[in-house]
Every structure is written in structure tokens, then in C-alpha cells.
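Here the complex is missing one protein chain, while the rest keep their positions.
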Amino acid sequence: MTVMSPVTKYVGKDLTRLEDRRLITGHGTFIGDIRLAGLADICFVRSVWPHARIRGLDTQQARCAPGVIGVLTGADLADVTLPFTRQFYSAIDPVLVSEYGLTIRPYRAPVLADDRVLRVGEPMAMVVAADRYLAEDAAELVDIDAEPLPALTDPFEAMQPGAETLHAEVPGNVHAEFTVEVGDPDEAMTRADRRLRRRFRIRRSIGSPIETRGVIAHFEAPTEQLTVWSNTQTPHVLRSYLSEMLQLREDAIRVIKPDMGGSFGGGIYPEEVAVAAAAVLLRRPVRWLEDRQEDLVNARHSRDQWYDVQVGYLLDGTLTALDADIVADSGAYNPFNVTLTFNAASHLRNQFDIENLRVHARHVLTNKQPLTPVRGAGRTEATFVMDRLIDMIAADVGLDPAEIRQRNLIPAAAMPKDMGMYYRNGKLLVYDSGDYPAQLQAALDAIGYADFREEQAQARRAGRLLGIGISSHVEGSGYGPHEGAAVRIDGSGNVTVLCGSSPQGQGHETVLAQVCADVLDVPPEQILVRTGDTALLPYGGGTFGSRSAVTAGNAVHLAAARLRDRIIEIAGEVLDSDPAQLVLQDGRVVDAAQPGKSLTFAQLSEAAAPASGLTALPGLEATAYFVPPTVTFASGTHIAVVEVDPDLASVTVLRYVVVDECGTVLNPMIVEGQQHGGVAHGIGNALLEEACYDESGQFTTATFLDYLLPGAAEVPDIQVLHQSFPSPLNPLGVKGTGEGGATSSPAAVVNAVADAVRPLRPELTELPLSPVRLFTALREARGAETARGPTRPDKEP
Amino acid sequence: MKPPPFDYAAPDTLAEALELLRRWSDEAKVLAGGQSLLPLLAFRLARPAILVDINRIGSLETIDAADGCIRIGALVRHRTAELAAPRGLPALIRQAAAQIGHVAIRNRGTVGGSLAHADPSAEWAAIALAYDGVITACSASAERSIRADDFFIGFLASALEPDELITGLALQMPPGRTGSAFAEFARRHGDFAIAGVAAVLGLGPDNIVTHARLAVIGAAITPTRCHTAEATLVGQAFGPVLADAAAHELAADLVLAGTDDDERSHRLHVARTLTRRVLAAAALDSGSEAIVR
Partner (left out) sequence: MTNERQVSLRVNGSQRTCSVTQRTTLADLLRDNLGLTGVHLGCEQGACGACTVLLDGRSVRSCLMLGVQADGRSVVTIEGLATPDGALHPLQQAFSAAHGLQCGFCTPGMILSAVELLKESPSPSPAQIRAALSGNLCRCTGYQNIVAAITRAAEALTSDDGDEPGD
């Protein structure tokens, strides 16, 4: 395996992004910008019932409305597509079944609902019309005969005996379940000096990129070629779904991902299959551009878990045992099965040396939108739980949280640390590299933790409540199974990189060019990187779960290295040079022993053409697939300083420090940008974002004035420091960094709030910490304090 | 989220606009700034037969000040009022207008539109109530003056008839040494206020309160003038204790908004907190020697 040279020319530099030019001039091509002759617009007719039996759909009036080309129902689609029942990344490693009793039950999921609907927003029919305005007009004319049924909106009620069963195959509504056990948690809990029990509630949130979803499909009947454009994170996976469901040969399908306005989770959607099916049925290009109201209801949601946790510890704050029961309100379908909760179980112990763990998790079906892993993906939830517990333990034993953390962090000498369980991929969970105590210290130094207490005291005297909060996390990144890349030199002597990744703003056109540039010694500006198109490579993984720096980066590195070998082989023949003497230098191949002898890439390309008399194989292209041995563990420590106004119950985040450890840093500017964006997302989760259903199952936050994303005034400046422990698990030594920002931020912010309002100890166990929740928690804490009797002379909040 | 079909007219004169409203009545919607109406159309919550676009009616765009009265035309944009410092608009107006949404919204949104929409969090409602505002409403057959105190009759409901158009808002500046202030609290910068308070204080010798207006938005189901709180203030020497007493009286005047007791309790507390703060700021603004904290 080729190892990165420690001295790199392009990797590690802040290269300005190559994709910027078209984006800053408004010439990006997003899904809504693609023009095709004869393109018709689709509007989905969606359920207004959380749960109902559908007796009939009358599309007659809609079909006669102005500009309508057709109205398709589930019955129409059944002619061309199978149901939508396949599970994502459904390969379940048998070790999870044998070790943890992992159970996943099947269910039937339609593309368009037919005889019943299981959630508000479930798509039932498609109006295809000349434009979206007319399609929406006609959609209102579809008449649905529905018999509303009681809706399950509470997962605990859904698990009760006698509760309605949503899917016949899942009696009791527990779709997926496992129990992880490490060590002997019961024994360790009994041995602990003290135990703390809490329930944590992380409410439902939405990935909500600024661009909504969109799909264009064009089926050319004469050649039976289907082209689908979709702002998907996984084009190859989408192609494989379409092939299976539409029963078309895989090679007859091309999935193209255009420029993409962000994406933070999602998966493959029934709408994508429906639009493709409509193209096949109608034999004309069709387009669905989702609007924001649709997206808030129908893009998959996330988080929405309860954690009933008990933690055992000694009087000096040493953690001994952790026992958690997780319930995930998983909505009407659960295509991601246990990804969220297994991530939570895998990351719950955080950076701490806890040898005894039990996590029991259940995904419960209800009449809501299903869940997907969204930025942070179970780790955010687990980190919130663990780090709030640390804070509570600190208060209980009378020590500073920083001290509790230092006491429990896995020391550098103990790395790599086998955590005694299997990861979701069936491999042993091992924290492969890092120095967590040094990371914490770096964060404490950067925020000025020691001086803060004096600042805090002064502020109190002036009537201001400031607080400081710490959170750390680990992140298993670079998930497999693989990623692919091809690197080629074309007839003009230019380098092109083809990659199976599917970036949504992470700068792959730049970063992957930097990786390739280091191997071939060509300036990155001259390297064209193409991604997100199934025509580029036969296999591709996509971009999600902080995987692309690891998988795409290394695939490009390996492919470029193979190409370099080919270049040297061919150049050696052409120049009649000893291959061992050939080096790549500024876009040329040079004979180090005879500097007069060299070839430009253009000359090489000519020489490498077939029929040019080479004994070596023709062509200047190499392909490589990187198969990560397992995930590699990145980590981070965050510290937030907040101000609380106890009367308004407002929280302002004033200062923020991130120490991020992601191994080799490919482009520092891009890594920091990912941290900034992740922290902003986490601040949103901490204080603002909440996707709500009422008791009857109606969705109540379907506008951007109800579902609140943080704006520029809600996010402070974020100082990012790098720590670097190159991963031993890949040639570049990289680890993922896309989600760390969103993983520790809710915990850091809420811990800071808890610190600001001491000596009051409000129960801050819920996200988001809205003003009403904070207000109520403070009032209850004051009540509890009064009951205990005031003892402190300090000014009380 | 495309609007449903509607007919559209863009009259050049007030008379033409009023004639359209007379003819179409509650099937017509007036398009002024569009910052509230266009979203309603996008969500298809409003389905007017016709939009009457009044943006061409230049006579509605003026601001005049004379005889202690400020007259603001219905088409005056929020941004104009926000930046109108040179014209000497009181602090309250500039502060309140500056907190309406975001810049792009303030560039288009209008005084008349805001009042007619009657959102419980409308900053112009606070301004109108704080200055004994009188709203001029015209129809094809008549013109009438509606006191702001009588204008906001329910949740998103005003006293306007379907065939009436707001043409202007008249604000009465109190005589003597006065000060004003506005503050609101929202989840994010620019969001609708959870609660907002406008205060106008007149202070005489020894800081005796000669004039008090306290208007609350956001916390109740309509913008509300807090008469009980005002009565607590008048005739007393201003100071933090008096401000507290006035804040306490808000409960008597506000029909609190909120889906549960915790939310209502929070809104009331926020309104009281802001009341203390704006009363202090208004006193400071008056240039008085009142102790301000």
C-alpha cells in the first residue's frame, strides 16, 4: 500500500476552490436549472391524513384541468414498478445478529400509497402538467375517499399491547431492535458509589438544506435508456434501486447528480422511483421540483429519540457503568433500520474509558415521517446524553466538569483502544488513533478556561449570566463498503479524475484534485474532477456519513498512483529510459539520469494510443476502488461560552472553540468550513430546530417560520484548531470531518447554559432548549431550590 | 407553493382602487408590500378573485409632520421609516421599524399593509397604539377615522371592511418633555416577536409621569394597549419601583397567546421584562434625570 509522503505540495494547502467560479456567478446547474425539451412538471397529491384506509381516488376532474398531461396513481405505477420495500445498506452483518440479537422485521412499502396511508404527506398520486402552477391547481381536484383511522403518535403507546399494528409483519410496532453489552454492566452498576438516572429527549429535526429535492427523468423508449437527474447523495445506489424496481438493466440507466444545494441525510426516496416510473409510463421527460412545505413534511426527519439512562460512578467521578434504553420514534417506515441507534450505541461512551455498557434500542413505528441519519447521525444524540451526564456528575461530586473529563478520558498510551464491541459493519470497534487528554487541554487553553471563572464572576456582579460548557466526541468515519476513482490523461494531455462521490458543497472538485496533483505533480487547477454520475464508473459509494475524504480521497490517490506506474512504464519504453530513473515533474515525465529526456503528458498520450507500436498496453487510465478495512475514528472537543438572560430565557452563544482531529488535513480551509457549518447546525439543534406533530398526527412545522434554522446573528465566530493523528487505516491517513461540528455542539451549548445558571440546577435534558423550556426548567429549579432552602449568598438567576 | 389563479389590476389612482374594492369586496385582496400576502397566496391560504395592486398610487407615499402630528401614508415602506432619522421621527418609530423582519422585507413592506394584516406581533401596531394612532380608512363611498385602540379586534382581524383601504396613519406626539423606546424578543433576529413593548413617557418636574402609553405586541392574541399599566404610571414619580408596578399590571390587560400555560407564562414574563426595560429607556430618551438601570 503506497503511503503518503510526509512532504506534500498540494495536499494540506488552502487551495481556493475550483468549483467556485460557476457558483459565484450564478452559473451552477442545480436540478431546477436543467432544461429539456418537452419537460412536464409533477405535483404529488399527498395524504392529509396521518392514518387512513383509502377506498378510492377519483382523478377524472384533475385529468381534465388545464395543462394536465396525466394523473398517475399507485395502480398506474404498478404496471412499471415493484414496491419500495428494499432496505438501504441492508447487508446486515451476521455478527450483529448473533452478538446483539439484532432483529429487523420486514414490511411492505409502496411507491405511491394505494389502499392506505400511514402518514401525513405520503404520496398518493402524481399530476403531470405543463408547469408547476397548473399541476398544483389540478392536484387540488383529485378527490380521495378516505376513512380516517386512529393515529399512533407516541412510540411508547405504540408498543403497548392492544395498540394498533401499522404493518401486519410488525406486531407490536417494534420494527428493529438490538442489545449491545460490553463487560458486566449490572455488576459494575451495583459496585458504583453512586448512580444517576435520567431520561433525555432529543426531539425530531430535519436536515433541511437550502435547496429542496428534485428529480428529472427521461426515458428514451426506442433505446430503452433511462436518464435520471436527482440531487441524491448516492447516485449508484439510486441506479441500483431503479434497476431493481423498474426491472430495467442497470446499464440502461444513468443517474446524474447535478450541482447540489447541500444535503445532510436522506437516502433513496419513493418520489425518485415515482418520477422515473412516470417517465417510463408517459414516454416524455418529467420533472419534480419539491417546494419547501413539501420538504419539511416529506424529506426524511431525524433524531427523535428517548434515552433512559443510568450511569454508575465513583465518588471521585470515575465512570464505571452505563446502561441506556433508547426508543426511536421511527415513523411509518424504517428504511435505515438501526443505523441511528447503533451509531448512538457505538459512540455513547464518547472518549471515555468505560468498560461496562449496555444499550438496548428499539425503533418503533408510528404514523409519522420515517427517520434518516442526518448530520451527526445518532452520535449527536449520544454525545448530548453522555456529556450532560458528565455535567450532572460533576455537580453531584463537587468537581469541575473539565476535571471529571480528564479523569475519564482514554489516555494516549492506551490507543489503539479496543472498545469491546462490534461496529455496525461487523468489525471490532477500535479507536485507532488520537490523544484525547491533549485535545481537551488544547480546547481549554484556547477558550481560556482557567480565566473564565473570574470573567464569569465579574459578569455576575454586573448582573450578567455567562456560562461555559464542554463536549467531546468520537466519530467512526469513512464507512465502506467502497469508493471508486479513475484517473486518466486525455488526448490533449490533460488530467481528469472520475469519482463515485456525490458532493453537496464539500469541495471535491478541489480536494480530489489536490490529492491527484500530489501524485502526478500537475497543478490542481489543471485537473478536472467529475463526480456524481453513474456513467463515470461502474461502482460508486456516494457522499454521506463523513466518508468521502477517506474513501474518495484514497480511491483517487490509489488510482493516481496506478496511473503514475503506467506513465512510467510507457515513458520508459518511449524514452528508452530506466523506469527507476523516471520522475513526474510539473506535468512532464523526466529522466532524472538524463534530464534532456522528457515527455509532456500530451506527448505521452499520443505515444500511449493504440497502434502506436508500444509493447505496453495502450491507454493512460487507471481505476482503483478503496475498500476501507473499517471506520477510522476522528474526534473533537468543543467548548462554548454563552450568555443566558433568565427573564427572556434567551441563550446567546458568544464564543466557540473546536479542536478537531481528522488525521491528515487535505485542505484546511475546507475542513474549517465543515466545522463552522456543523457547529451552526448543532446550535440550531440545541436552541431552535424542532419538527412537530400534534397528538392527532398532523405536522405543525411546515414552514420556515415554524422550523427555525439558525441565521447569521445566531451563530458566533468559531475558532477551529487542528490536532492530527494520521489514520493507520488508509494511505492518506485521513479521517472524516463533515459531522463533528454538529456532534458536540448541542451538548456544549446546553452544558454552558447549565453552567450559567448555577447554583440553580434545572433539568436540561431536552433538545431543543427553547426559551419556553428553559423558562419552565428554571422556574421548576427555583421551586426545588426553595423547597431545599436557599443557602448560597450568590446572586440567583 | 405556486399561487392559485387570480385576476390582477394596478390602478393609478386611489379612486380607481376604491372602485375595484367596491365592486369586488371580500373577493379582492389589496397588494401593497406583498410580504404577508404573497406567502398566503403561496400556501394557498388566500384565494382572492382579484389582486388590487396599489403600488402605483403615489399620493400614499408621503410622511408629514405638523402641529404635533405625524402623518404616514399607507405606502410608506418600513425601511423609509427606519432610516428617517433626519426627519426627526421619534426613537420608538425607528427602533420598532428596524425590527420588522429583515432588510429585504422592509424594503417592500408598508405601514398600511402591516396594519391591515393585523398580526399580533406587528410593530406598526405597537407604534400606532403608543401614539394614539388614528387610521384613515377609505371606501368608494366614505372616509372614516378609526382609532388604533379600536382597530385590532381579534387574531389577524382588523376593523376594516372588505371594501376599505387604509390610506394613512396619524400619530399624535404628546407635548412637553417625552421619551420613547421599543424592544422585542424573538427566537431569531428578525422573527416575529414572542413579545414586544413600546413605551412613550412624558415626564414633568420631579420626574412625575404626565403621560404614559404602553403597547404590547406578540404576547397577546391582538396588539394591546395596556391601560391598567398606564394608569399605574401616571401621576407617580418615575423609577424602577414604579416600572415594576406597571409591569406587574400587564396581566390585567393581556389576553395571552400560547398553546399551553408554560408558553403563556413565558410570554407574560417576557412582556413584563421588556416593559421594565423600555420604560427605563424611554425615561432616558426623554433626557430626564430619572434613574435608569
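Order of writing sets the chain letters: A and B. Residues in each chain are counted from 1.
In the analysis below, a contact is a pair of C-beta atoms (placed from the backbone, for glycine too) under 8 Å apart; a residue touches a chain by one contact, two chains touch by 3 or more.
What you see is a predicted model, and the numbers here were worked out from it, not measured in a lab.
Engineer: Please work out which displayed chains the absent chain touches and list them by label.
Structural biologist: Those shown chains that the absent chain touches are A, B.
Engineer: Of A:44, A:264, A:288 or A:479, which sits in contact with the chain we cannot see?
Structural biologist: Selected residue, touching the omitted chain: A:264.
Engineer: Write the list of chain B residues that the hidden chain touches.
Structural biologist: Answer for chain B: residues 1-8, 10, 31, 34-35, 38-39, 41-43, 51, 53, 55, 79, 101-105, 107-108, 188-190 touch the chain left out.
Engineer: May I ask you to list the residues on chain A that touch the chain which is not drawn?
Structural biologist: 14, 16-17, 19-21, 23-30, 32-33, 66, 133, 208-212, 259-262, 264, 289, 291-293, 504-507, 669-670, 672-673, 675-681, 703-705, 709, 711-713, 715, 717-718, 741
Assume only the chains that are shown with their structure count from here on.
Engineer: Determine the centre-to-centre distance between chain A and chain B, using the mean Cα coordinates as centres, and give it in whole Å.
Structural biologist: Those two chain centres are 44 Å apart.
Engineer: For a test of understanding, state which residues of chain B touch chain A in their complex under the given definition.
Structural biologist: Of all residues in chain B, those touching chain A are 1-5, 43-44, 185, 187-192, 194, 262-263, 265-266, 269-270, 273.
Engineer: Can you tell me which positions in chain A touch chain B when the two form their complex?
Structural biologist: Residue positions touching the partner: 132-133, 136-137, 140, 291-293, 647-650, 688, 703, 705, 708, 710-714, 770-772, 775-776, 779.
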